[in-house]
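Left out: one protein chain. Kept in place: all the others.
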Amino acid sequence: MHVVRNWLIRGVVVIVLTMVPADSRAQNMPDSVDLDSLVQLYEKVRFDHAKHIGLSKDCGVCHHHTTGMPTEDANCIRCHKNSAATAVVACKACHSAQPFSAETIKKNKSNIKNYHKDAPGLKGAYHQGCGGCHARDGGPTGCQDCHPRKKSGDAFYHAGEYAPKTPKNGKSGGR
Amino acid sequence: MKRRNFLKACMICGASTTLGISRNAWGGVSFEGYPERMGVLVDLTRCVGCRSCEAACNKEQQLPAPSAPFDDLSVFDKKRRPTEEAYTVVNRYEATKAGGPVYRKIQCNHCNEPACLSSCLVNAYTKTQEGAVIYNPKVCIGCRACMVACPFNIPGYSYSSAFNPLVKKCIFCYDTRLKNGKPPACVEICPQETLTFGHLNDLIKIGHERIRDMPDKYIDHIYGEKEVGGTGWIYLSGVPFDKVGFDTTLGNEPIISNVKEFLGLIPMVLAIWPALFTGFHLLSTRNNNDPSKQGDSRSYQEDAKP
Partner (left out) sequence: MNKFKTQEVTIVDSPYKDPGKTKWSVKEKLLLGLTPQQYVAQALRNPFNWLLAIIFAVGLPIVAGRFLFGLSWVTDSSYDYPWGLFLGFGLFTMVPLSSSGFQLGTAVEIFGRHDLKPIERLALLNGLLGYFFAVCYLLVDLGQPWRLPYPMMFAFGPAAVLFLVAWHVATYLSVQITEVSVSFFEWIGFPMGKQAVRKITLGLTVAGIILSTLHQGALGALFTYAPGKVHPLWYSASFQWLHFFVSSMPAGLCMVIVVGSIVKKTMAWRCDDNFMKNVDKLSITLARGVCMGLATYLTIKLIGVAHDNKWGYLASGWGLWYLFEIGVGVILPLVLTSYAVRNNKVGLVRFSALLTIFGLVLNRFNTALITFNWKLDEWFIPHWREVVITVTIFAIYIVAYRFILYRLPILYTWKTADEPVHVAEPIKESATYVTG
């Protein structure tokens, strides 16, 4: 009797587990991600990961093939038809925060096996990646819509309280 | 007798002029550029006109405060050009292709064989190995020939300074960054990575790869790859280049090529004229050593042009 009950419990557990959707079985899938690479000028971006999962369903839109979901882009399938998941799927794992530093350029140049020599850096990946769908589907497109400026940012842009008081006959682009 | 001499002189003159002019100098060397030179690929399909590059340049080069904030987009209503206070500007162009306006960043293109450098009589400009065209303010006399020569109308001049007016232009952030292998401030700040920094030879390849990957997205031409001998800052565009303010009539020869004919003539004149005119003198004045005829060496023929 106990044996049957135990097997029943195991069976129910297995069935319940298989009913759980595949993608939620992945480890460390955050609901929200803080993007803070530009903190000198901007507040960090509170990226609502869960919402975007709901909007998109296809992980490959942002994560390429790295989550294990096969890619459907014609350009990518040429090589990545059977590519597997990668250990880390966060953007910053592959998209360097400093794509143009001397080290990155040197590394890029010396790594002959790397096909993607034109891969954008982290900032470019975010903006190019997000911007397309946002423009098309009515997401935020202004700079401060996603990351409001800090005071240091205002100073940098000579905006807000750092804006020029009286418009002088300036030469910021003259004849 | 005089006529014969005159004709003789004409023939000598005519023959010697053929020595001076060399059109196709087959012995000429073409300069392919320093092999390790850096460059920037500007992809106009990516720029959204945020003007962060202008702000970054302003900070990096310690330029004066602008007359309007850098996030003020009303500046796009007028076409601007680089000035003594703004080494780079972004202009907006309403393109014919559906897809909204196109933005173009303008700055010194750091040419392979710069016109400014070729026209400077005090050698104030240097094309560095890293690819930047930099300026030495210590020798500049302010003749502004470089401003006349630059086919892109880039150098600005600080006319407002009475005692130390200087040429002001983008220097590829050479002193603070490029010298140490770092990208210029505008490249680093650009959110869209409109600006890609790297070795120029690699960037040209990348540019062609982008065109190949997305032929509908790009015009099949990299502006600056060949124009005026090749520039360090090269451009990709989704709309025809002349629609977004580029001068497409420049040709592929560096500006100095236009001047080479005259420059080559100079040593010829310096070498030939002395003998030529001393020859004329000997041919046309007679009896110079005859004291009885001194002071009588005037021409009897008034028709001949002096």
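Some notes on this structure:
By letter and in written order, the chains are A and B; residue numbering begins at 1 in each of them.
Just so it is clear, a contact is a pair of C-beta atoms (placed from the backbone, for glycine too) under 8 Å apart; a residue touches a chain by one contact, two chains touch by 3 or more.
The structure displayed is predicted, hence computed values, not measured ones.
Residue B:250 is the one among B:73, B:211 or B:250 that touches the chain missing from this view.
Considering B:65, B:145 or B:211, the position touching the chain not shown turns out to be B:145 (whole complex). As for the chain not pictured, it touches chain B at residues 23, 81-83, 115, 118-124, 139-145, 147-149, 151, 153, 155-157, 159-166, 247, 249-250, 255-256, 258-259, 261-263, 265-266, 269-270, 273-274, 277-278, 280-281, 284-285, 295, 297-299, 302-303, 305-306.
Operating definition for what follows: only the chains that are shown with their structure count from here on.
Averaging C-alpha coordinates per chain places the centre of chain A 42 Å away from that of chain B. Across the interface of their complex, chain A is touched by residues 46, 48, 50, 52, 54-56, 58-59, 65-72, 75, 78, 80-86, 89, 156, 180-183, 187-188, 190-193, 196-199, 202, 206, 209-210, 213 of chain B. Note for the complex: chain A touches chain B at residues 75, 99-102, 105, 108-109, 117-118, 120-121, 123-124, 126-128, 131, 143, 156-160, 162-164, 167-175.
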